[in-house]
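Report on the structure given below.
What you see is the complex with one protein chain gone and the rest in place.
Note that the chains are named A and B in the order they appear, and that numbering of residues resets to 1 at the start of each chain.
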Amino acid sequence: MKILTGNDLKTGAVIWWTGTDWSRHVDDAVDVGDQGDAIAAAESAARRVVDANVIDGEKTAEGVRPAHIKDRIRALGPTVRPDLTLKPADPNAGNWVI
Amino acid sequence: MYKYDQYDQAMVDTRVEEFRDQTRRRLEGTLAEEQFRPLRLQNGLYLQLHAYMLRVAVPYGTLSSTQMRMLGDIADKYDRGYGHFTTRQNIQYNWIKLEDAPDILADLATVEMHAIQTSGNCIRNISSDQYAGAIADELVDPRPYAELLRQWSSFHPEFLSLPRKFKIAVIASDTDRAAMRLHDIGIQIVKNEVGEIGAAFYVGGGMGRTPMIAPLIRDFVPLDQLITYSEACLRVYNRYGRRDNKYKARIKILVHELGKDEYTRQVEEEFAHLQAQNIEPPLAELERIKTYFTDPPFDTGAPDTLDRSDPDFALWVDRNCDAHKQPGYIIATVSLKPVGGIPGDASADQIRLMADLAREYSFDELRVTHAQNIVFPHVRKADLYTLWRKLDDAGLSTPNLGQIGDIIACPGLDYCSLANARSIPVAQKISERFAEQGKAETIGELKLKISGCINACGHHHAGHIGILGVDRKGVENYQLLLGGSEGADTSLGQITGPGFSEDGIVDAVEKATDVYLANKQGDERFLDTYRRIGMAPFKEAIYG
Partner (left out) sequence: MVEAQFRFREDEPVADPAVTVDSFGEQTNAAAVRLEPGDDARKLLPFLDRIKLVEVNFPAFTDGRGYSAARILREAGYQGELRAVGAVFVDQLGHLRRCGFDSFAPEQPIDPADAENAFNRWPDVYQATTDGRVPIWAKRHG
């Protein structure tokens, strides 16, 4: 699947395109097909996102998995500070990144 | 240390308002990201993996306790309770919001701090010797010269759109504690044959993709020509540095491609022209700045002895403390590399504790080192044990300065959007492996440096052991380098061979240290043995 991601302009938080809006949770990401660049341009112009780009990913049983480790780290948070990630209570969250 | 006068304060205050206006225009939509990006970079604000990252300047690595306290408060008020000290003596916050950035800069300005030109294609923070003003082997304190250059380089209208970033280091001793020759301009304050003080200029050093050691361009620039000569060096770079290829745009490429002699000729020509332009501050300005860098009121009667009966204290003194020029005093370094910890990180509470300890025990002053540690430069020996106990209570007493556990590591792929691999987990594993059975202690001095990508912010080329993280078909892979050094005997590390997995690199490092221990003669350090026996024995042991 093609996933559209970027950072929230005001806060810098990592965000994922849900089809209608932006979410902080990668599992909410949809397949944007070939519409990614167009959506990115519109959302950037509307000042909701900065640095928007289309990445590869796949839908798995657990949820959406970005293809590249960098984007998995973006999705979760720093692997060396589990307390600062989106899943601080999950001791196995770091394994998902690798 | 330097204190702002009304002019300096007005400049940082104006800068805050300028950036506040630029941020407003960005958020309102009248300033496009493409135009805003260089402006926010020149205020230290990056867009990173998880959020905006703010890099606050610590000019030549010197901080007052008030400033250090503010850094701790900013971590709590605007970030997530911690900061990261960098290999250029600055501090970074990883979870910043753009909408808060102008307020953060305003808070910093109240304590004479800023984030001016800590990123972008401009002259960056000027670094210096972390022991300046405290160590016996310096000719003079290098920091007044660094301050003079800081003011000259701040908002310099001609040099804000250079081909690439520009880093300057200033030292004043033959022992180079600031990796001076690995900078775009490295300056050593020296004395000539007739006893005059001036500056030796080395231009064209750097790490990154193509590491180079800066050649000597001019062995003596008189002090009353320091700014004019620097201006000449920069103007030649601004005019002729490559702008066609981001990876060939540093001055080291220009000096290398022109050749040292031709670059020097062009600088001397520009320098001759500029001397008639009256751009040099009078020597009185340097003298004015120097008045802020006189010795603190040392207790001249302070006893020059230490009670070493506590063995943990004695070990920390031996590892982390260095002789001070003043009898009765000592230089104490706090290692921010606890076993298994994140190199260079400190919590807000730890930062504030160090601020308070500096106020009480170090004449209100701290230093940030490019090895990502914190120095109390002027501690009375009589106070050292009390200071150590307080550090120990706060988990800040790791006695590993200069050892394999004192790892320099960039934030890597856990934080940085430029990275290809994570660096911090590698650092943690190495730290833990060598803390076992006293291995680190057995090995002794070993400077290990890890970069998560070719940009080399971890200075891996200059490590006795260096590690470079790469992306090998989407999987993190690590290359091993041996034999780098950043001191006066600067050398660049050589790669051993094919790369390793994360566990593999830890094993490879251990094998390298085993080769050292098996071959060491006398009190050779790892680096000395490597230089004597060469790469072959290491390669054989690692790749079998």
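FYI, a contact is a pair of C-beta atoms (placed from the backbone, for glycine too) under 8 Å apart; a residue touches a chain by one contact, two chains touch by 3 or more.
Since the model is a prediction, treat every value here as computed from it, not as a measurement.
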Contact list for the unshown chain, restricted to visible chains: B
Identified contact with the non-displayed chain, of B:D73, B:E268 or B:E285: B:E285
Which of B:L162, B:L384, B:A440 or B:I542 contacts the chain that the document leaves out: B:L162
Residue ranges of chain B at the interface with the undisplayed chain: 5, 7-8, 10-11, 14, 17-18, 21-22, 25, 30-31, 35, 38-39, 121, 151-152, 154-163, 235, 238-239, 243, 273-274, 277-279, 281-282, 284-285, 288
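Quick note on the criterion: only the chains that are shown with their structure count from here on.
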Complex contacts: residues of chain A adjacent to chain B: 7, 9-14, 44, 47, 50-51, 67-70, 73-74, 77-81, 84
Chain A-touching residues of chain B, taken from the complex the two chains share: 27, 29, 33, 47-52, 80, 94-99, 342, 413-415, 417, 419, 422, 424-425, 428, 474-476
